[in-house]
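All protein chains but one are shown at their positions in the complex.
== chain A ==
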Amino acid sequence: MRKLGVGRTVAWVMLFILLIVTLFPFYWMLRTAFSDNTQLPGHPNSLLPVETTLGAFKRVLGLSTIEEAQAQGGSGAAVNFWLYLRNSLVVATITTVCQVFFSAMAAYAFARLRWPGRDKVFALFLAALMVPPIFTTLPNFVLIKNLGLLNSFAGIILPGAFMTPFAIFFLRQFFLGINRELEEAAMIDGAGHRRIFFGLIIPMSAAPIATLAILTYINSWNDYFWPLLVGQQENVRVLTVALGVFRSQTPQGGPDWAGLMAATLIAALPMIILFLAFAKRITNSIGFSGIK
């Protein structure tokens, strides 16, 4: 260790400030969610929850009566974040499983199988990364509408279920790095591509596949634009969309801040838990996945 000079002290202080700036909003979300909404305006700078209560959570989970909700500054409108939580789980889970599996199959075909035009098709897949989502979103909306899939899970999930160019690109890099000799040995033993893929490639790339799955899950969970367009109805409404609706329903003048923060916490918590569980893996994946 070098000596702690003035420069290094200043640097440590700056890093410390950065961590506070990063963490404070999370804390404030927590502090507000456990507060009584009617008491919030009177104590804007209290660091602890104001009149600690679980009321806000009960309210947004649809567990309190209208009178109870209104007494604590809620709007009294029926909200049920259990339902939205379930919808988000359904959408993110199916999207992740399908997208990662199909992308892995394609990545294997691009990395190992020989077929005419392979590299050209791969280049075309990569070129799709350049197209801004809104450009394909408009016609995709028309397609989903014409298929009669508006306000259905299928409509929300389908466009992302088969592949993303990024997922294929990401996995292909890993498959290319797998030792060929093992595959050749398996092939001599009479294993077909299917057995090699399931018995060899997938187990050997478990780590990158898991990383990709986690990132896909988080992205899918956090997506707002597409579900906003095709999944407005309550029975398929995901958390992000529900938050937007909840915020616009909030009474003018005295918004239900505690309820809103309780709802955002419910939306963010599964991702925070996922992150805490896999922090090292996710953090280390940033760097080569983003650029290379």
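Going forward, a residue touches a chain if its C-beta (ideal position, glycine included) is under 8 Å from a C-beta of that chain, and two chains touch if they have at least 3 such contacts; residues count from 1.
Operating definition for what follows: contacts and distances are computed from a predicted model.
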Which choice in "Cyclic nucleotide-binding protein", "Succinate dehydrogenase / fumarate reductase flavoprotein subunit", "TonB-dependent receptor" or "Sugar ABC transporter permease" gives the name that UniProt lists for the one chain left out?
"Sugar ABC transporter permease"
The one of A:56, A:69, A:91 or A:109 in touch with the missing chain is A:109
So one chain is hidden, and I want to know which residue out of A:168, A:212 or A:236 touches that hidden chain in the complete assembly.
A:168
Against the chain that's been left off, what residues of chain A make contact? List them.
7-8, 11-12, 14-15, 18-19, 21-23, 25-26, 28-29, 32, 40-41, 44-45, 102-103, 105-106, 108-110, 113, 115, 121, 125, 128, 130-143, 145, 158-159, 161-163, 165, 168, 193, 197, 218, 221-222, 224-225, 228-229, 239-240, 243-244, 247, 257, 260-261, 264, 267-268, 271-272, 275, 279-280, 282-284, 286-288, 290-291
